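All protein chains but one are shown in place.
For chain A:
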Amino acid sequence: MSSMPVVIFDNGSGYSKLGFAGNTDPNYIIPTAISSRESLGVPVSRLQCEDLDFFIGEDAYQNQKTHNLSFPIKEGQINNWDDMERFWERTIYSLMSVEPQEHVFMLTEPPMNPPENREQMAEIMFETFDVKGLYIGVQAVLALFGSNLYKEKQNLTGTVIDSGDGVTHIIPVAHGYVISSCIKHIPIAGKDITKYIAKALKDRREPIATEDLMDAARVIKEKNCYVCKDMDKELLRFNDKAEWKNYEGIGRTTGAQINAKVGPEMFLGPEVFFSPGKFTRDWDKPLDECLDSTIQGCPIDLRRDLYSNVVLSGGTTLFKNFHHRLQRSMQQRVNDRLARYAASSGNTPKPIECKINAYKTQRYAVWYGASMFAASPEFSRVVHTREEYLEHGPSIARRNVVFGSGV
């Protein structure tokens, strides 16, 4: 039965990407949300099987009137194991429709995931679902692995910018190892942009019910937002009402028809990455500066490689022209520094090339990398089998075999 495909779950704080290995697209992208009968963590009785009365994904939102909606993953890390276990149960049985005993599973983890979490994941997968094998991959490394398939030169050295719903990370990776001391967290991500847009809509008194506001803002963000070249010029352009766009949709909670106008927030939202000082008080370093300082903090012999292979991953990097703008300001920054160096020392250094890679699978780059990795022959070498688990217990998940030595 070794021909059964590997099942890959990439559970992010916003969305879960689920599917079979070997495909280029995940079979499902659903919100990582669960709504259940429990209130405040008091388990319900099991007499009438109330514990099975819960919904996940889109259905969770639709049933939030009668059930309590919660999000089991916060900032990339699982914070409610009860909910997560049930989320997996439902995804296995009603979405993927697989028999867990027959399949090898692959999960992903954020950088700096404590080993206890990894053990807990293994424990749930092996104890509850009796899976045949398990591999827990590091998201950044998988994203890098996936990007290799678009390139001629294969390497697992590069910088990954992973921006999802809750948090943005800049993660340098050297030869398949994450350089954990150099990871940078930026507290700006998809949710903040959604909030910003929602606030703009509310301040202008667009006719949207409060319950629907966040959702409408999210849809507007995903459909209309883009990154501009120059903020001030773009603002002037929007003085002309003809530039404004219309948004029509149906509220997810109330079901009412929504008709609203969308204006400058279309580019002001994503702009928060490039001039955060103007938008929030928590953070004032633009993304390119963070990226630059992260790479400058890495070992000197890696820096050139890190500059030349920056990979974007996650939904929030999808804004139109995001990578163009990042590329331009990064190159500018690096060139400026080299010019300064040349002026002070008198000799001209070799120019450094910055390359920001954007691929069509960027939205689910981690999943795509995982899918390609699971289908590669190397996978069978690194996967933890059930026999190993029964022999050694959950501690097998502590140690992760690094792949990519063959690349």
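To be clear about the criterion, contacts are C-beta pairs under 8 Å (C-beta built on N, C-alpha and C of every residue); 3 or more make two chains touch, one makes a residue touch a chain; residues count from 1.
Assume contacts and distances are computed from a predicted model.
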item: Identity of the absent chain, which is to be given by its UniProt protein name, from "Phospholipid/glycerol acyltransferase domain-containing protein", "Arp2/3 complex 34 kDa subunit", "Multifunctional methyltransferase subunit TRM112-like protein" or "RBR-type E3 ubiquitin transferase"; value: "Arp2/3 complex 34 kDa subunit"
item: Listed residues A:Ser94, A:Ser181, A:Asn239 or A:Ser345, member touching the removed chain; value: A:Ser94
item: Selected residue (touches chain absent from view) among A:Asp10, A:Glu85, A:Glu109 or A:Asp212; value: A:Glu85
item: Contact set of chain A toward the excluded chain (per top definition); value: 1, 3-5, 20, 22-23, 27, 41, 43, 46, 49, 51-52, 81-82, 85-86, 89-90, 93-103, 124, 127-130
